[in-house]
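Note that this complex is displayed minus one protein chain, with the remaining chains in position.
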């Protein structure tokens, strides 16, 4: 099993493979030790962490939709203090890459959380969740405002020499402009997509099916959208692009690698099988073996498009 | 069966019910007379019509995805001339509302097509597909540029007294701004959503599954996104909003009505059953009867949201 | 907890829409505690996407039984299983019922399919030498009263087709007149409106108990934070039904 190169290096972070678990879908990595050998996951990304603990939104928080689910967890998390006390020691002891995902409602909060984790030195990299309401701008999401997204990157960049990954929201007209902006501010990579805004109504009660009316759509239903966004971003930046969205098996992950993703994150599929990232990593290794590929890197960006017909593309 | 009011009036156009068929999913209304009594459909919206005939994109043009499909038809259509000769007489003879959907690559083309159809007087209203490449802007879609979208509305508005519906693309940061802009220019209604940009890759051949790499995602998978966009727009305009996206049954349609859509369009579901719009209209009538509702209008916009928790909404 | 592919031993149809599905699992049968549940992938494809949670209703040797009502696509698919099929099951999950204090009579109160965890609770109580259980079972009508492996059952139906005419909570409440508050421990499961009525009836009498809650779940193991229930105890505003529950102190949760 050591014949295929599966590892991926992003700055100072070395990952044993390119299949990671997405923020908010794997807790803090310590939730199901019975079901998964966490050290076999390429990188564990924690639930978004905010400065203060957050209770999260009232129920109902989730609903299944065709091929997907909507969630509105409200970023329930234990907050920085308890994270450092209760989770950091476990994460530091892991024998795989750990990425802390940070959420905040002010630029200062982003800085403080990152700064304090940096002091505690309990992770290998950071993923910045910019899909958060900016309280100073009346709750408008940072992630849909290009200058805010760039500024978050600019202020966080000097605080760490570890890889800084900015996680982009798909709910914008041109995600590649956001990717370029954060690349220009020194981000080491971008990851995408976070959830699409979605909604579902209970016809009997005439109430939204989740308490906050709209929520985030994830799962296989959004995979085509995620892949198209990754394709758009891969063409416009030089930093690595981490693909996320509806991946459930090795074939799905390979679609992202072929399109140009340097790594992928598994989200919703963890809920069906918390070991799925490990299975996918193994299956990709097997795929390489079966196809005479020595390094997973050799698959990345190998998409064959017919350039002669790209002019007609925007006519659907 | 005449006890429930199902009709809907938009300016000079009277529709027998609020369940329409979406552009590009029902041909010119004359495709399957064996399968559907077209006169029972609330409004027939034609395939997007351009000035010149269009062959459309090379195959493959479609691929199924989880809960949906991606298409890249390339707006294959017979062009204005043949439309007027071959289709207009049939459409004029229909005993239900007919809406011609217009696509174009220049403002002048929009004007010419609408103007000539107006002369021929073969429809009850217009739907403007703005998700088209603007050739003068290097192929950027009109529909993702708010001033272009507004301008199309502005120049078309004086050309007709029939209802002018602008069909919005969901691939923008804030669809409600587009809705407000076209409302300000005198549009009678907005319809949404057109397809999301999506992509799928054949891992064996490492080629995109449709010839143009990316295409338009439709079907149940996108229903939550469509509903969230309709919700956003309903809150910000006063003109009627026509809901489109992944509707397959009366329950799905009711989600849109409850959210505030004045009518709905059925797209992809026509491919599974060309009679589905009629079935849905009938089932909604039956739903009203069962629930003591006299007029379908009484369902519209009856969503009960919990205002006290809307502040937490943008935290997912 | 484990993910296992379990062979179907038998599918029993109890009513037109309610089934008992018997699955073979030495592991779950050996470790399951009453009130715990399993999370089932009803078929191998991505449709339906999420697992479906079901209480383990009983166990016998290496076999566990779930009792389910066909309410949607997932349970419809389960109702077509037959011996020879295997089903992807994650479990056992969640926090179980605990045994009553010494000398306290266990009173089992269930509405509709809320009876599901009661057979195994009855069984486990018996294993602990506690056989003086009293069971109250309510449903809309006698067709949905499932007394599968229950003991000493008092019935209530909304339509008066069997037993007491009225809700199971009203029936219980009347019965409680005859016992001392400190002498009973209530074990409850059922629809939320019933549980709310039960909570306030018990609160008035200062009767304690445990309740098994249901809610939509994505993961069942604590990964998604999708299954909160508001709690009045401790410092957390919400507890997770899948991990902190599904069984809670009946007076600790805001249902």
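Every chain is named by a letter (A, B and C) in the order it is written, and numbering of its residues begins at 1.
Everything that follows uses one rule, which is that a residue touches a chain if its C-beta (ideal position, glycine included) is under 8 Å from a C-beta of that chain, and two chains touch if they have at least 3 such contacts.
Everything numeric in this text was worked out from a predicted model, so none of it was measured.
Residue B:68 is the one among B:68, B:143, B:224 or B:240 that touches the chain not shown. Between the chain not shown and the residues B:129, B:248 or B:305, the one that touches is B:248. Remark: the omitted chain is touched by one listed residue; of B:11, B:60 or B:139 this is B:60. Among the residues B:6, B:25, B:134 or B:171, only B:25 touches the chain that is left out of the figure. One chain of the complex is left out; on subunit B, the residues touching it are 24-27, 31-32, 34-35, 47, 55-56, 58-64, 67-69, 71, 73, 76, 219-220, 248, 268, 270-275.
Contact residues of subunit C toward the unshown chain are 45, 47, 73.
Following the convention adopted for this analysis, only the chains that are shown with their structure count from here on.
A simple rule picks the central chain: find each chain's mean C-alpha point, then take the one closest to the mean of all protein C-alpha atoms, which gives A.
In terms of their C-alpha centroids, the spacing between subunit A and subunit B amounts to 33 Å. Computed from the mean C-alpha positions, the centre of subunit B lies at a distance of 46 Å from the centre of subunit C.
Our note on geometry: subunit A versus subunit C, Cα centroid distance of 36 Å, whole angstroms. Those residues of subunit B in touch with two or more other chains are numbered 66.
Residues of subunit C in contact with two or more other chains: 46-47.
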